[in-house]
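After the structure tokens below, expect a handful of questions from me.
Of the protein chains in this complex, one is absent; all others appear in place.
Presenting chain A:
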Amino acid sequence: MAMSNIGRPTQPQAGGATSAHTSLTGARGLLQDEALIFEMGGWDKSGVDFDLPSQDASDLGDLVRTAPIGLPGLSEPEAMRHFVRLSQKNHAIDLALYPLGSCTMKHNPRLNEKMARLAGFGDLHPMSPQSTTQGALELMDRLAHWLKTLTGMPAVALSPKAGAHGELCGLLAIKAAHEAKGQAHRRTVLVPTSAHGTNPATAAFVGYDVAEIAQTADGRVDLADLEAKLSPDVAAIMVTNPNTCGLFERDIIEIARLTHAAGAYFYCDGANFNAIVGKVRPGDLGVDAMHINLHKTFSTPHGGGGPGAGPVVLSEALAPYAPTPWVVSAGEGFKLVEEAEDEAADTFGRMVAFHGQMGMFVRAYAYMLSHGTDGLRQVAEDAVLNANYIKAKLSPVMSPAFPDGPCMHEALFDDSWLEGTGVTTLDFAKAMIDEGFHPMTMYFPLVVHGAMLIEPTETESKQELDRFCNALTLLAEAAKAGDVERFTGAPYLAPLRRLDETLAARKPRLTWRPEPTTVAPAPMAAE
């Protein structure tokens, strides 16, 4: 057996995956079960101190709440311990490689966190007089300049709050442009079968019919099928580039040309921009609109699911329809165009209250300054290098979905190599947890059977990639050797074992409710 724990000084686990030893309390060393706040908090307990108000009369009459709300409180030390204990049940990028394809889990520099918390940004009110927020407006202007320059596009809408929200922004701009040209009859959006589910969902949300474009055997948009489906009814196509198979669309310039010739617009899903940033400008490829996930390309933390930010770059043709607000230079300073008048006569409207994810703008801008254009170019090169390295190292034991030619920033495998082993893609993924890694993206993209999509990102060292590839190689060998139990019951070493997701969906319990024996809190006296 090969050394199983490259790069770590600890001894590999001997024998089976579980230990028979149990504690008296059910605790597992430092890993404690943690009750819900509703089961441990006090109805009259609090972790804050206030000066009580001098006046207790109010003129609110019967609008005042009298019934109990049902919110337990914890003292500060109890709250700290509760949430810290919970934190220990999470995997995170700061713990190990997080190889989620299509999700880009990279290092999150703490400098960016520190900058976003400067009082001038973190404690700044969105409706403060603009003369008191010139630094924030200047930062938005500079961020816009970076995004426009890196993409080769003339305009950018900063306000969308996430990638899917950016898609919505792009399609709303396209819809507005068609309506302005008297082309409202264009009701179809073409989307490749490999597209992320948000693409067709967004098109449908905007009221378009979605038609799928087929994929070629080598994982790209089928040009013949595209040509067959382009018609005077088509409003736009949505293509992800690099696509969700981890491949660059070789024919992208031709796709853009055909699309424009048919009178439609080209929406590019820019979720994977980190693979080409500094190397290729989407504007040079013929793109009309593209969202950029600041959290992916520019490293703002995922935070357990958000917040993200999804600014959208726009071509000359779509720029007039951009959502308000936006920043413009005004004399010596900057001002916000907030309303649909004057400079924004053709805007399709407003997508969010206020101006977007300023906290994310600060983080992304700090990241841009830290890398510079030379560093961002290196980001793309290292992301692509790391993915191809993984593809090369794992190809002997797993089956790459598209073996010929390089991939971009993520490596896609299918499950044909697991055939006959009795181990499923899901089993394999769960066994990765026991080896200390987050599972890769599974079953996506849908065009590949039993897809396993691995994205290492550029912030992984060669040592960590070797450790990861070694773990997956050992697992693959174990699966092929018939060590099925290691997989079907996995994970054995996580805080919990396989969760029953069917039960959760069949009998949804979405809030905590007191057990019948629990004494409900006494009603509060009316104030």
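Some notes on this structure:
One rule holds for everything that comes next: a contact is a pair of C-beta atoms (placed from the backbone, for glycine too) under 8 Å apart; a residue touches a chain by one contact, two chains touch by 3 or more; residues count from 1.
Basically, contacts and distances are computed from a predicted model.
Within the choices "Pyruvate flavodoxin/ferredoxin oxidoreductase-like protein", "Branched-subunit amino acid transport protein", "Probable glycine dehydrogenase (decarboxylating) subunit 1" or "Sugar ABC transporter permease", the name that UniProt assigns to the complex's undisplayed chain is "Probable glycine dehydrogenase (decarboxylating) subunit 1". Of A:A27, A:L86, A:A261 or A:A481, it is A:L86 that touches the chain left out of the display. Which of A:H178, A:K229 or A:H302 touches the hidden chain is settled by the complete complex: it is A:H302. Only one of the listed residues, A:D94, A:E316, A:E419 or A:E477, touches the absent chain: A:D94.
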